[in-house]
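All protein chains but one are shown at their positions in the complex.
For chain A:
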Amino acid sequence: MSVTMIELDGVAKHYDAHVAVADVTLGIHKGEFIALMGPSGCGKTTTLRMIAGLDQPSAGEIRMWGRRLNDDPAWERDTPLVWQSYALFPFLSVQKNVEFGLKQRGMPAGPRAAKAREWMERMGIGAFADRSPSQLSGGQRQRVALARALATEPEILLLDEPLSALDPHLKVKMQAELVRLHRELGITFVCVTHSHSEAFAMADRVVIMNEGRVQQVGAPRDIYRRAGNRFVAEFIGGNNIIPGNIIGHGADGLAFSSPLGALSVASSQPEFAPGGEALLVISADNITIAAREAGLSNEVAAEVTTLDFAGSSVTVFLEAAGGTELRAQMPLRDLETLSLAPGARVFARWAAADGYFLRP
């Protein structure tokens, strides 16, 4: 069902000795919202710039609809970018900014103005047509940047950290608006962000990058439920990562010896067999907290150290035997029924099927 629009094939970018992108192979589907995510310096922005033709790959090939794109100059690609700094032309009015791309394509003044109007209305900036960008707020500038990029009606829109310069409340609003815009337009969105909450909230698929390489590609939920490696498990946050050894088969699956004691893991991962080191990953929201011991297999006595409130959900930090830190995430309502406070002694437990292994 998904048609590949853009292919990156072993793409690398070196600046003298510095490697910005080491080796990226990735297919971007037509019409999807894909987020490139990773810590700063992971090569996500350079990858985006290479798609736009603003940086030239040192190795590898970029293809659009199967055609090699490497040697096409930026001004001959139809890959408009929404800049982190917005990069609006300060000497042009909002309307002239929005018209810029249309003008480059040789559209006559009349239809050009009409098309720009249409996009300004759509982005809710119609009232500012004659203003200078310097007279607008950050959120309004962002809309101008979007209108300017979309006015030529491209098949793809590139976004470089589109929300990073906005106030927190605007951020959430704009996030929803980008998702809506993507759904309405049906074109491909490629968005670079360092924030996993942004990426997971907006994208159909997320590409997690580190040190110039792709670490994992997948739907937000799949990545969250099954991190591909230790970097991803740590980077997306909210995971408990416990080192230990697989010692044999137990009633519920594999028996795992860890600082928390003997645990059982029912993961269908044939590559993990008894007799090796492994990391056990349990997502924080799969851990439940109980006041009393129930005698289940994965049950650990622990003490509550901190409570971290994020709106209606709470992350409870626990210290278990041997000083191992655990975190459990739960709705605020559940916390209130448990009446938890720092210092409380509780039992943390999870189902054997909720844990999975990673290579150390």
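By definition in this document, a contact is a pair of C-beta atoms (placed from the backbone, for glycine too) under 8 Å apart; a residue touches a chain by one contact, two chains touch by 3 or more; residues count from 1.
Just so we're on the same page, contacts and distances are computed from a predicted model.
Student: If you had to name the missing chain as UniProt does, which of "Lactate utilization protein", "Zinc-regulated TonB-dependent outer membrane receptor", "ABC transporter permease" or "Arginine N-succinyltransferase" would it be?
Tutor: Options "Lactate utilization protein", "Zinc-regulated TonB-dependent outer membrane receptor", "ABC transporter permease" or "Arginine N-succinyltransferase" considered; the missing chain's recorded name is "ABC transporter permease".
Student: Going by the contact rule already stated, which one of A:Gln56, A:Asn70, A:Ser85 or A:Thr306 would touch the omitted chain in the full complex?
Tutor: Final answer for the missing-chain contact: A:Ser85.
Student: Decide which residue listed in A:Ala74, A:Ala176, A:Leu307 or A:Ala321 touches the omitted chain of the complex.
Tutor: In the complete complex, the chain left out is touched by residue A:Ala74.
Student: Tell me which of A:Thr152, A:Ser197 or A:Asn245 is the one touching the absent chain.
Tutor: The missing chain is touched by A:Thr152.
Student: Using the document's contact rule, name the residues of chain A that touch the chain not shown here.
Tutor: Considering the whole complex, chain A reaches the absent chain at 52-54, 73-76, 78-81, 83, 85, 87, 89-92, 100-101, 104-105, 134, 148-149, 152.
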